[in-house]
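Down below is the structure, laid out as structure tokens.
Excluded from the complex is one protein chain; the other protein chains are retained at their positions.
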Amino acid sequence: MTLFWQILIDGFAISSLYALGATGFALIFGVSGVLNLSHGALMVAAVVAAWAAGDQLHVGPYAGAAIGVVIGFIASLVTYFLIVRPLQQSQKIREEEKEIFILTATLLWGIMLQELIAYLYTNNAKTVAPIVQGVVSIAGVRTPSNEIFTAIVCWLVIAVLWLLVNRTRAGKAVLAASMNPRGVTLLGIELSQVYIAVWAIYGVLVGIAGVLLGMFLGVSSYSVGPLTASAFSIVVLGGLGSVSGALIAAYVVGYLETLTAYLISPAYRTIPALLLLVAVMYVRPRGLLGRR
Amino acid sequence: MQSASTTRILLIALAAVIAVSFLPLGVSGYILGLLTVAYYFGVFAMAWDLLFGFAGEVNFGPTFLVGTGAYTAGILDNLYQPPIWLCVAAGALAAVLGGVVLALPALRVRGPYFGLTTLVAVLMLQNFVVVDAHLTGGEIGLTIPDVITISDAVNYEIALWFMAVSGAILFALSRSPVGLILQASGQDAVQAGALGFNVTKHKLAAFIISAFFSGLAGALMAFYLSSASVGTFIDITVGVQIIIAAVIGGRRTILGAVLGAVFLIAMSELLRPLGDLSNFVVFAMALVVVLLFPGGFFGLLTRSKESG
Amino acid sequence: MSKSIRATMLSAGAAIVALTLATPGHAQSSGPIKIGVIAEAQAVAGSSIPQAAQMAADEINAAGGVNGRKIEIVTYDDHSSAAEAVRAFQRAANEDHVNAVIASYISEVVLALEPWTGRLKTVMVTPGAASDVITQNIAKDYDHLKYTFHGYLTSTSLADQVCDASKDLLVKDLHMKSAVVMSEDAAWTTPLDDEYLKCLPKVGLKVVDHIRFSPDTTDFTPIFNKIEGEKPDVIVTGISHVGVQPTVQWKQQEVPIPMIGISSQATNSSFWNDTNGATEGVLYQAVSGPGVAVTPKTLPFVAAFNKRFGNNPSYCGYTAYDEVYYIADAIKRGGTDPDKLVDALEKTHYVGTIGTIEFKGKDTPNPHALKIGGTTVPGLMLQWQNGKQVNLWPASVANGKLKFPKFIKVGSAN
Partner (left out) sequence: MSMAEPAHLEVDGLTKRFGGLVAVKNMAFRVRAGEIFGLIGPNGSGKSTVMKLIMGIERPDAGSVRINGTEVAGWPSHKIARLGAGIVFQHSRPLHRQTVLENIKLALLPDKLTRLLADPQTDERARAIAARVGLSGVLDRRPATLPFADLRKIEIAKAIARNPQVLLIDEPFAGLTSAETAAFSDLICELRDDGRAVLLVDHNVKSVARLVNRVLAMYVGERIAEGTADEVMRNETVRRVYLGGNIETAARPESSFRDRTTPFLEVAELSVQYGKAQALQNVSIHVHAGEFVSVVGLNGAGKTTLFNAISGLLPYAGDIRREGASLRGHTAATIARNGVVQCSEGRNLFTDMTVRENLDLGGQHLTAAESAEQIAWLFELFPILRERQKQAAGTLSGGEQQMLTIARALMMKPKLLILDEPTLGLAPVILEQISKALERLRQTTAITVLLGEQNVTFALPHADRVYVLEHARIVWEGAPAAFAAEMGTGYL
């Protein structure tokens, strides 16, 4: 019985984290049609920044976390202005080839960041000083408070994002752009500004997700690839461009992994999720809630 | 005139190959070692270019094919020590099977979705290698008892001529009728079908050919290094290097891929003084090429001919 | 098109020429003695190796060098990849003509290099790899592999030391009865775990479970929960590639069971910051430690290293430092001819920072492995206590008392 609660609780925490990470990824794809393969690198950058702030500037956990988020934010905008936008506006590249170019370029960019991080701070795993310490007992399961904190923050952020998108004019514009960019332009809204806004939001999400991950599990520069892949697969599983789909998929994957880790072996943790992904892509290529 | 220029290019390439085949006389063993690796990378990249540049399939998992070849050969040698050529053949064969497996989704799902399936394929292989450490040597690597030879010169010549032959075959193929049909299918499958071409058949063939050369090269390289590791054959970073080599060399040119590969290896060597930063700089350079010269080296050199 | 192609080939040629220029000239026997150092500089354990080696070289050169010849350290980064290590080794042997190589703390890498030592007739000493297979191979094919020396403890010896320490610290003093073995899945832990399973029961710790996890595990919650379910008195670890994450999560979940054993990353002084102090209370084996005078040379070395690089050396730092010294010593006695050098190294009797270095003979099951225990390499058991690495065992060189963070319930089983 405790095992059941064990799985339920751990699964929830990790899934929430996945959800937050994937939401941003889904958002920029939905709105600007970009699959950002430097996703994982941006998250790791945020973690390492938060860690370094604590380790070297000796700031408190709160300041550390804040710095991590800021770095995530900056990194995201740099990615957009340095990599994505030039390619989108390039005259030299044929339209039908831009997708592959953006994929390749962001992939490259991600690896550059990975190398840089490894160079500056070695590729040993880094963990961010947790904001909340200690453990509490839920249904007889000794649970780190940090785990609960992680889940709560994830959901707060997702909720705020939801409100932002559904309850504000600017947010509505973003949502509209994801459904029909041309329509947005015809209503006198500058798409370019919408894109910048989205990448800014994405940066904050990545920053927060990264810092939480750093507090919860910790990451190393090796995590860059796996983090991108997991976000990518969750988003595809949920349906490219569908944020709600991504949320659901995040929990499917999160629990699948936790179940595997507990019931079979931690070594096989990621495999069932990958198999599921492949299966879904055969049966229903547009994902669980895919629009396109 | 097409065929004329094809043979011409092949002749020039052949001349270049013969020229560099004399390097062992003047160049140190270490440089030869570097070039040996560069040549195998060249084959990986050429095989990738056949898939992407011609069949139009965005394959993020070149290392899935390469790794399958390398590890199959390596494990086989580790377990039973059969003759090396047998291990290599087995590697190539396994890669071909891998190619077919990879092709199945490609014929169903498109664009980023297929890109992801290939990515997943790599992760699966990586998982397998790490999890079955007793068989594969885990995440650090598999030690292969036998080597083809320890002579740098011989290894170099093997790699060089293997690359030359594969290159010639792939290049000729890309310029052959089949290559044309592949390009047509990659560019507009509907139209190709309406012209009476069985797109599925041709794409499958492209996957098999690409896989064959990737696997063969992977197996040979594994025996050259007498070790196989995730970090050398499977890791996504390696896959990216292969793609970069092909892209900066010039997509749809096959031979450009070799230039790209040599460039990458040469750079990381010339930048050795930078220490750990060298990789970073190399990737930065590649990024600049991607951003500013989408045509790649080959594209730059043949710009005059390519007005479209 | 042809013109452009020719240009293409030219540029390719240019790259190759550039390469050729990039290679240094040959080293003459009268020139400096060259020692290659192959390690991953981006890893905590690895980064100490070139640093310590350079220190030793500088000291020797300051003291007039070896037979008047200076020692030159040539470093290569292998990013802990077997293939890159092989490339580096080839460069060292064929290109830079080094006289000996100090290579890697990762068994798989060393195992990949081992055949090359024979092929290229170049002496290699490893400062940190542990797998017994390295030396077992030498026994199998001495004539080819005799150029390999194991400058660090074998996994088996490591396990034995952990068992002995556990006996004194946990069984005698705390009456612990049961243990769970938790190791990363890697070449070096295979013999380690085998030995754990043998020696732990002997010292009175019943092994209730044996867990091997993949080195790229990130979430250890399930593992710790499983272990806790089995209610052992102690977790006996074998971790090197991982370190930060299991330690941090152990603390975060307040797993009430102490950890003892091999935790290579814990030997490094930066581990406290890397884990934000989560390592408090972790017990780890090491060949030496800060403030522990294993030999008269230990403390001065640590002090000098700290002064020069701003942190304490990792376990590989000590061994690499010693290795440069006894390689130099062997060259002094046997010259630089590979085979003579091997003979000289086999006769090594050198008091270093981790103890007295002597290699087991060619007729033992582990030729060229370090002799351990007693007068040779005693080995230590240290514990992280509020930011400091405190030595608890053996009592002769102990400089602190065992104490656990409060979430640890000693003897939670009974």
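In this document, chain identifiers A, B and C correspond to the written order of the chains, with residue numbering beginning at 1 in each.
We take it that a contact is a pair of C-beta atoms (placed from the backbone, for glycine too) under 8 Å apart; a residue touches a chain by one contact, two chains touch by 3 or more.
Bear in mind that the values here come from a model prediction, so they are computed numbers and not experimental data.
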Using the touch definition from the header, name the shown chains in contact with the chain that isn't displayed. A, B
Can you work out which residue in A:A176, A:A197 or A:L259 touches the chain that's missing from view? A:A176
Using the document's definition of touch, tell me which of B:L135, B:A153 or B:L180 contacts the absent chain. B:L180
Among B:F128, B:F197 or B:F293, residue touching the chain not depicted: B:F197
Tell me, which residues in chain B touch the chain that this view leaves out? 1-2, 172-173, 176-178, 180-181, 183-184, 187-188, 190-199, 201-202, 205, 252, 306-308
Contact with the hidden chain only, please: which chain A residues? 169, 172-173, 175-176, 179-180, 182-191, 291
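In the analysis below, only the chains that are shown with their structure count from here on.
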Chains shared as neighbours by chain B and chain C? A
Could you find the chain whose CA centre sits the greatest distance from that of chain A? C
For chain A versus chain C, what separation do you get between their C-alpha means, in angstrom? 37
Residues of chain B engaged with two or more neighbouring chains: 130-131, 276
List, in ascending order, every residue of chain C touching at least 2 other chains. 42, 185, 214, 216
Of chain B, residues touching chain A in the complex: 52, 58, 60, 105, 108-113, 115-117, 119-120, 123-124, 127, 130-131, 235-237, 240, 243-244, 247, 276-277, 279-280, 283-284, 286-287, 290-291, 293-295
In the complex, chain C touches chain B at residues 1-2, 4-9, 11-13, 15-16, 18-20, 22-23, 41-42, 77, 79-84, 86-87, 90-91, 94-95, 106-109, 111-112, 115-116, 119-120, 185-187, 214-216, 241
Report the residues of chain A in contact with chain C in the complex, numbered from low to high. 6, 10, 14, 54-55, 118-119, 122-130, 134-135, 142, 144, 146, 217-219, 222-223, 226, 258, 261-262, 266-267, 269
